[in-house]
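Moving on to chain A:
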Amino acid sequence: MAKRIQTIDLNCYYGDFLAVKDVNIEIEPQSVTAFIGPSGCGKTTFLRTLNRMHEVTPGARAEGQILLDDEDINAPTVDPVRVRSTVGMVFQRPNPFPTMSIRENVLAGYQLNGIRLAKSDSDAILERSLTGANLWDEVKDRLDRPGGGLSGGQQQRLCIARTIAIEPDVILMDEPASALDPISTLAIEDLIHELKQDYTVVIVTHNMQQAARVADKTAFFNLQAIGEPGGLIEYDDTTTIFNNPANEQTEAYISGRFG
Partner candidate 1 sequence: AEGDNANNAGGDEAAAEVSGTLVGGGASSQEAAMTAWTSDITETYPDLTVNYDPVGSGSGREGFIAGQYSFAGSDSAMDSDEQEQACGSGSPFHVPSYISPVAVAFNLEGVDTLNMNPETIAKVFAGEITTWDDEEIAEQNEDVDLPSTDITVVHRSDDSGTTENFTDYLNGAAGDAWTWEASDAWPEDLTGESAQQTSGVVSLTTDTDGAITYADASQIGGLSTVAVGVGEDYVEYSAEAAASAVESAEEDPDSEGARVLDRSTEEEGVYPIVMISYHIFCDEYEDEGLVEQVKAFGNYVISEEGQAAAEESAGSAPISDTIRDEATERIEAISVAG
Partner candidate 2 sequence: MSSQISSRPTATPKAPTSQDPHGRKKPEDMPPRNKMKRLDSLTANRKPSWSWMAAAAGAAIFALLINLFFFESFSIVGFLLIGAAAYILAMYVTSRVLEDRLKARDELWRHLVWTAFLIALVPLISVVWSVLSQGLPTLLSHPGLLTTDMQGVVGATDIATQTEGEPLQGGILHGLVGTLMITLLASVISIPVGLFASIYLVEYANRNKFSRAIRFFVDVMTGIPSIVAGLFAFAGLTLLIELTVGSSPQALQSVKTGFAAALALSVLMIPVVVRSTEEMLGVVADELREASYALGVRKWRTIMKVVLPTAMSGIASGVTLAIARVTGETAPILVTAGYAATTNWNPFSEWMTALPVFIYRQLTNPTAPAAGDPSTARAWAGALVLIVIVMGLNLIARVIAKKFAPKTGK
């Protein structure tokens, strides 16, 4: 079930380099939150700490608390694997497993964990996930073909299907639609709308219209200056951010609005 995420004084480092500084944010369950901000301000970095994916990068570490409901998932005693099956993630670049078929890719979350599914269950999950990612019609006749043979957009939708197949509580998406065409994007946005009934959704996007359309709340990140760490500048209801921002940096960023 959807859970609340709250970070307290979160700092993200790459080795000695402080990439994101002092983020305090509270993300409501059953809502969609968008992270926006210029390139390099640390959106991806911050997002990855939320399911402890940053630990995979050598030298990367996060200091501070990340509360999932009331549990600090950034505590060293917490098993990051459990965190990640609760907090799912879709990446900026599509990354289907090249050795697996489309079917296997979608069911990877089960198969890789050694969970055996009855044929009927797996077929149900497969269809539901692919339909959810708006890919079902295109691939239903070639489920046993390799996942790497799809176009960029198809691959990304496959990755989304793979993530929703394991039904996490929170879904983090790093620019999930940046490689998608409008129709697929629309479908994904609809999907996000649906997902928020059950899940907490966090999405990084460069597309402010998209943020405006799908997000309940929007967080604006920015760098104070080149070389300085990025940080959370403003966080509020999406309508407030886009129509009536409190911070002038936000204002400036939003007013360059287009696209």
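A few points about this structure:
Here is the rule we go by: a contact is a pair of C-beta atoms (placed from the backbone, for glycine too) under 8 Å apart; a residue touches a chain by one contact, two chains touch by 3 or more; residues count from 1.
Here is how the candidates were picked: all candidates are chains of the complex that A comes from, given by their letters.
The structure presented is a predicted model; accordingly, all values stated were derived computationally and were not measured.
Per the touch definition at the top, the candidate among 1 or 2 touching chain A in this complex is 2.
Within the complex, the chain A residues that touch candidate 2 are 51, 53, 56, 58, 80-82, 84-86, 88-91, 93, 95-101, 108-109, 111-114, 145-146, 148-149, 159, 162-163, 166, 168.
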